[in-house]
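What follows is a short report on a single structure.
Presenting chain A:
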Amino acid sequence: MTTDMTTDMTHYSDYTTGEPVADTKAPDGPIEERWDTRRFTAKLVNPANRRKHTVIVVGTGLAGGSAGATLAEQGYHVVQFCYQDSPRRAHSIAAQGGINAAKNYRNDGDSIHRLFYDTVKGGDFRSRESNVRRLAQISVEIIDQCVAQGVPFAREYGGLLDTRSFGGVQVSRTFYARGQTGQQLLLGAYQALSRQIAAGNVELHPRTEMLDLLVIDGRARGIVARDLVTGEIRPYVADAVVLASGGYGNVFYLSTNAMNSNATAIWRAHRRGAYFANPCFTQIHPTCIPRTGDHQSKLTLMSESLRNDGRIWVPKAKGDTRPPAEIPEDERDYYLERIYPSFGNLVPRDIASRAAKNVCDEGRGVGPGGQGVYLDFADAIARLGRPAIEAKYGNLFEMYERITAENPYEVPMRIYPAVHYTMGGLWVDYDLQTTVPGLFAIGEANFSDHGANRLGASALMQGLADGYFVLPATLNDYLARHPGHDTPAADHPQITAVLAETTERLHRLVSVDGDRTADSFHRELGELMWEFCGMARTEQGLRKALDRIPQIREEFWRRIKVPGTEAEFNQSLERANRVVDYLELAELMCLDALHRAESCGGHFREESQTPDGEAARRDEEFSYAAAWEFTGTGAAPVLHREDLVFAYVHPTQRSYA
Partner candidate 1 sequence: MARTVWDSTVGKKTVMAVSGLVMLLYLVVHMYGNLKIFFGPGTFDGYAHWLRTLGEPFFHYEWALWIIRAALVAAVVAHGVCAYQLSRRDIASRPVGYVHTRARAGYATRTMRWGGVILALFIVWHILDLTTGTVQRGFVPGHPYHNVVAAFHDWWNNVIYIVAMLALGLHIRHGFWSAAQTLGAGSRRRDRALKTTANLLALLLTAGFIAVPVGVMTGLVS
Partner candidate 2 sequence: MKLTLRIWRQHDADAPGAMSTYDVDGISPDMSFLEMLDTLNERLTVEGEEPVAFDHDCREGICGACSLVINGEAHGPERTTSCQLHMRSFRDGDTIDVEPWRAAAFPVVRDLVVDRSSFDRIIQSGGYITAPTGSAPEAHATPVPKPAADTAFEHAECIGCGACVAACPNGSAMLFTSAKVNHLNVLPQGAPERETRVLDMVAQMDAEGFGGCTLTGECATACPKGIPLTSITAMNREWLRATRKVSRT
């Protein structure tokens, strides 16, 4: 099995089409009743028997943390993993903006149905209605749950919860905790998890990385993981496996994701039979701090709310290197206001991002390398006064100044788009089960709810909905139907084989003893992906990338240098092993982007635009989720389509002109 890593490094091969894949778990009937119906029809496990069931949860972010705590409360024996030294550090902690919920506390016309509607529309009609409706319904309970745990959401003077509007939505439904909503929500889940750890219901393995999935007799029965401190690789068996390992945006090297976020867990599961859906759907956030040079290791997001008061512009002339203050008003191009007069600076994320790329490609970008545009607060400061701006954005301005050493009150900010979120992920049904029985995927790791574009403040909502409410209900059903008593022995041939394969892969990484670091390959791959599978994609570019990726992969296995051994704490080895998986996933992303010859949401194909340059969706051909089946590294994968039916929200073409 290991040989396919090198020998199959031929050229990119096309794909074949297989049977359509269908979600067989969502009940029929009125959409408002589906979740209740499913919960009722789901089989239950006798509480006395739950202790006998072991569930593995990989990840301790919002999705994994909430799932682990809840499953343990229900009585299951949970074995949980994260690669950080503490579950509290999962990447969810970095989310700033907020979390949506259809509470309608403002009485501004919000409702579960409106949140459902906005999410389906925001996802550009590439998500599943039944899932999204459920998400909107559960959003309400999430806020109750988090408040009960002590999450310090922002409050008004009367002591009630405050909300704000986010991402151009008409209603004010975003709950927030200053700029640290993700942190506070995660701490809530972490604390609930901690309580279960103390009670002995959760066995936690921090600094332990999942490296492969154990599929035995057609069911997911465990994982192979490496203790990052001792280097020990060992199997863990269970009755079901839940992947909550987050998104794969780091395939681009530079992104707003945490440095060690990785695709290994989901990619290895994909290699073992789980379909990967819509891998090319990535979200690019328009307001990040531009990179300062080749040393850049990650990008930092600036809250979208800045666009409410800042004006975005670049010089009209190419290569204008004058300081911004010396560029007179009539030599500036407020391009968003010019192209989209009605929405101006508040156009959706993907449109703002693409427009910035276009002006920079024209050579009108500002700052080092011309990769930036101005976000100027001079007008807002003149209009509202500096104190008002300070009250609203003070902490963001401070963060900007710390990173760039420029004072945004005096010099316009420079911003540039950056990869931020991946809508694609493991294909799951309504029960959040992948195509491998017993393998579930929750949070950003699955593809479920956001279609081709995620609305701001909806990822936190989805992660918590999955972990606190959906999975604990649906996993019962699976476990009730597979009552156990058949735990595979530790020396089961399948376990020994996967263990040997993993050990060999790591050993090979340290043995190549080449002359290039894992980071150098990762950076090279990232640049390629950003160029050809980033904000705007063309057939020609994608083909170029598909030609190039196998070459990089081949070079990687020839020239990689990993000092030290696999039997010790070895951060170089961790990185290199993650790059191995990125080098395979990247290819699937490009292939998916190539096959989807339409523009939708975050996926913009230059060939598919309206005469005035807007994204053109092609519903007749592409109203489906693309679920890919793995057939071998570099080998043609199989496409399984899941047709999307829109019975409640009628597809319309987006227009912001």
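In the analysis below, contacts are C-beta pairs under 8 Å (C-beta built on N, C-alpha and C of every residue); 3 or more make two chains touch, one makes a residue touch a chain; residues count from 1.
For anyone wondering why these and not others, all candidates are chains of the complex that A comes from, given by their letters.
The structure displayed is predicted, hence computed values, not measured ones.
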{"item": "Selected partner (touches chain A in the complex), from 1 or 2", "value": "2"}
{"item": "Residues of chain A defined as touching candidate 2 within the complex", "value": "66, 69-70, 73, 84-89, 91, 93-94, 103, 105, 141, 143-150, 152-161, 177-178, 180, 183-184, 187, 190-192, 194-195, 197-198, 206, 229, 258-260, 292-293, 295-298, 300-301, 402-405, 468-469, 472, 515-517, 519-520, 561-564, 568-569, 571-572"}
